[in-house]
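Input: one structure, supplied below.
One protein chain omitted, others in place.
Moving on to chain A:
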């Protein structure tokens, strides 16, 4: 890069460097994102001796700049001279690991974890491990929380003396004064346990786990539940009962609903981690209690896990456990006082039918489905309807159809348009499962009624729904059932309904194919070009542009072209605009 042209190539880099301290955050951010370009131009030596010291001290900057910097530094190893010099990146990342903004700290820790792998075992002990120690014994909790995430990456690669020190540091942080640090330690407990020797897991981790799980702060105890999963996975089955279960039982009955919520939320993971025997003896009663918890949030979280929990029960007596222990609780939840609980249950309950088989489903689950289909809360009914496919496989949907219909009709006419919107979205699915006859007989009128709903979002969804139905039932069905009705609306006195005709045509033309489009739809569209309302006329132009590709060339030239030309000289500006646009897009020349 020497010689006269050196100046040319230096200039952009010079700009980038100067903008590292520009007053405009966006420019600083851009420069930081091109840090590798700067480093490349400076060369490894100057990057190490000048750029990194400067960056180490720039922690005053905005979060987004610091975040970008923390990320860049994780990929900087080659730019400072390779693994041999990777430790030069530690000082800036160390200062980033102490800033108050969690996202920045987390990114700095992520980058530190990444570059720790590029340290040789010797460098790890000489440079990296002292940094972890400094952070772990820092004055401010920000640095100590960052330290928690670094123990597990250096532990496996250091000597046994250093390992002992690391374990000691981790222990200290687990009993730190500030809840922030204890939370960070609790959330890294599982990860740290994974890299420890089994003996130390039993001696060290278990006692830390027990202590954190009985911490005075709810927010610490609930994180111990998560650690429980990883710890239980590490221990041999015979030790679980003595080392983990007392704490887990305690957590499931914790005084704070947030901790119990966490247990409910992690229930499937816990179930897998402790294995079938403990599940049978301990988790089944615990799960029953969570389903009956006094706090609705906990019941809802547990209700969400019903299907997964039942699925993962040991197969030999799965059915018996569900029928005698779980189903009675589920029955109660169906008439819970809280609608979130009911709707959580409704979103999974149908899944039980595959597990329990046809007879049990008909005898025990069907009444529950039917009850939920009549629930006062629309979300519950919707959740049942959206999962109909599971039942269909087991008992066929006919069993349900008598109750299904009133539920659908009621949702379709719900006063809240978001509810109507939700049920429209399930229509294609329902149509597929109920079959064309049932649909024509019972549901077709609903689908047409939505086209004249007073909320635009519903009319729009209704058009889209028609398209999906045509894709399912075919063009012939469309021609006989829906096309006449849609085209009939073209004479409606309400111009919004006339426009709906156009929107439907836009959506349906492709699915209906050339013949129906040319013979039935096109004449209607062309006729509407004389509409009094300008909005209708420019939508005619837009529709013609849309259905043009479906039409044959003859129709385009002889019928579409004259109409568009007429519209292009319309008095209304918008009509002109869209007509001209259509002319330029369609192959009319």
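Brief remarks on what is shown
The criterion applied here is as follows: a contact is a pair of C-beta atoms (placed from the backbone, for glycine too) under 8 Å apart; a residue touches a chain by one contact, two chains touch by 3 or more; residues count from 1.
We take it that contacts and distances are computed from a predicted model.
Per the UniProt record, the absent chain's protein name among "Coatomer subunit gamma", "Serine/threonine-protein phosphatase 2A 55 kDa regulatory subunit B", "Large ribosomal subunit protein mL38" or "Autophagy protein 5" is "Serine/threonine-protein phosphatase 2A 55 kDa regulatory subunit B".
Check A:178, A:210, A:250 or A:403 against the missing chain and you find that the one touching it is A:178.
Only one of the listed residues, A:36, A:75, A:172 or A:217, touches the absent chain: A:217. Screening A:57, A:476 or A:565 against the full complex identifies A:57 as the residue touching the chain left out. Interface note for the absent chain: among A:296, A:390, A:429 or A:568, the touching residue is A:296. Contact between chain A and the unshown chain involves residues 6-7, 10-11, 13-15, 17-18, 20-21, 41-42, 46, 50-51, 53-54, 57-58, 60, 98-100, 102, 140-143, 178-180, 183, 216-219, 254-258, 294-297.
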